[in-house]
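Here it is: the structure, laid out below.
One protein chain omitted, others in place.
Order as written gives the chain letters A and B; numbering starts at 1 within each chain.
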Amino acid sequence: MADQESMLSVAPISREEVVRRKAFLEFADADVAILEGVNEFAARYTDSVIEDFYRHLMAHDETRAFFTDPDLLLHVQKMQKAYFRRLTEGNYDEQYVANRVSVGAIHERIGLPVKSYFGMYCYYLRAVLERLREEYKESPEHAFTVFKSLMKLTFFDMGLAIDTYIESREHTIQMQQEAIRELSTPVLLLRPSLLLLPIIGLIDTQRARQLTEQLLRSVRSNRAKVVVIDVTGVPSVDTKVANHLVQAVEAARLMGAVSIVTGIAPDIAQTMVKLGIDLMRITTVGDLQSGIEEAERLLGYTVSKITCTEKARGKEQS
Amino acid sequence: MSRPRAPILRLGDTLIASVQEALIDADLLGLRDELVVDVKRYRATGVIIDVTVLDVLDSFAARTLRNIVQMTQLIGAKTVIVGIQPDVAFAMVQLGLTLKGTDTALDLEDGLARLEVTLGREGRAR
Partner (left out) sequence: MAWHGSKLPWGAKAVLDEIVVPIRSEVDLVTARLRGREVASKLPFSSSELTLVATAISEVTRNILTYAGTGELSLGLVQQGQKMGVSIVARDQGPGIADLFSAMQDGYSTSGSLGLGLPGSKRLMDEFSIVSEIGQGTTVAMTKWKI
């Protein structure tokens, strides 16, 4: 795992992409020089800008909620100061990019909404503009020039951070989906050698894969000879789902188990045939009840109802 | 003389080929040839190929197994493939390798039981 951590900080976006973005923002060497030029000035007002910034965050319920933990707050403030100082230190290279990317990931991880994120950048820019206006009262053109360069850099930062934000979010969603999938499928041993796999809900490729895996492992551990797969609870059975089913059935067969699929509604069966799915490749029986009876028959069980007289006789004899 | 990667044991009228480790193509083909010879020699009526140990069954392996089934059938023996593991079964169907027309069972025990059922009692009475 430690390896993975260090790997994650390697080349999040390509060098070519960085060049492309800077070109599109028209952020060039001249801008780097301009920003480096105000580095000393920036060092002077960093503290006050950051303090004002936090007052702003704390004044609004939504953002204040993220910084209730005093340790977190302190840590974030330190980071923000460092970020701020970095803006005018020049050398906006690979390490700079990697750093901005990780900032985005951190904000996503704590659940900060994008709107707040953008709002924060906006506050920064306004705060800096004010200070620049003050500082360069005598030469407003220069303040304007500096601000333009800063804006380019800030938007470059935002682009990086938001990309990571989105990716981080997608990653989180995928992991959650995986967790849900793992929780949701029981394979039941109905009788010795008879497994029941009741499927409820929509099936996508990932879920189908997981269901099949679980089914096959159950076949092995329970030495199942017959499997009843019930899809009554699956709202939509299209070609893809049908194919997944067929694959599950075929895989179970390779392990010596016969499958019976139950619960395919007549209209769905019709659609499947129309779509060209070979229903002969899987044995389908009307409802779950019949499916289980068929399975028991295959396994050599006979299920018979005891009549009232037999019950009574049974009682007498005991 | 094939290498001892899949020794063939005899149990009455049944031959049991148990794969011991990953087979290269030549080994599989060697197994096929040896089984054919042995089925003839011992007038075997049943063959079990145990692939429990194999972590991959690709298109070549599937093809060769099918060949073995067909060839042994031509000389009067029924073959059951046993021991395909869950991961392997899954990969196989993804690849479209269903071993259609080939008898399969979970393991050696089930395979032997299957042969008994398929061949009926006469299979053993010889």
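Just so it is clear, contacts are C-beta pairs under 8 Å (C-beta built on N, C-alpha and C of every residue); 3 or more make two chains touch, one makes a residue touch a chain.
Here the structure is a predicted model, which is why all the values come from computation and not from measurement.
Within the whole complex, the absent chain has one touching residue among B:34, B:58 or B:107, and that is B:58. The chain that is not drawn here is touched, among residues A:174, A:270 or A:290, by A:174. What chain A contributes to its contact with the hidden chain is residues 3-4, 7-8, 10-14, 17, 105, 163-164, 167-168, 171, 174-175, 178, 209, 213.
Interface residues of chain B facing the missing partner chain: 22, 24-26, 55-60, 62-63, 86-88, 90-92, 94-97.
Just so it is clear, only the chains that are shown with their structure count from here on.
Those residues of chain B that touch chain A in the complex are listed here as 82, 84-90, 92-94, 98-99, 104-106, 110-111, 114. Against chain B, in their complex, chain A makes its touches with residues 209, 212-213, 216-217, 219-220, 223, 225, 247, 250-257.
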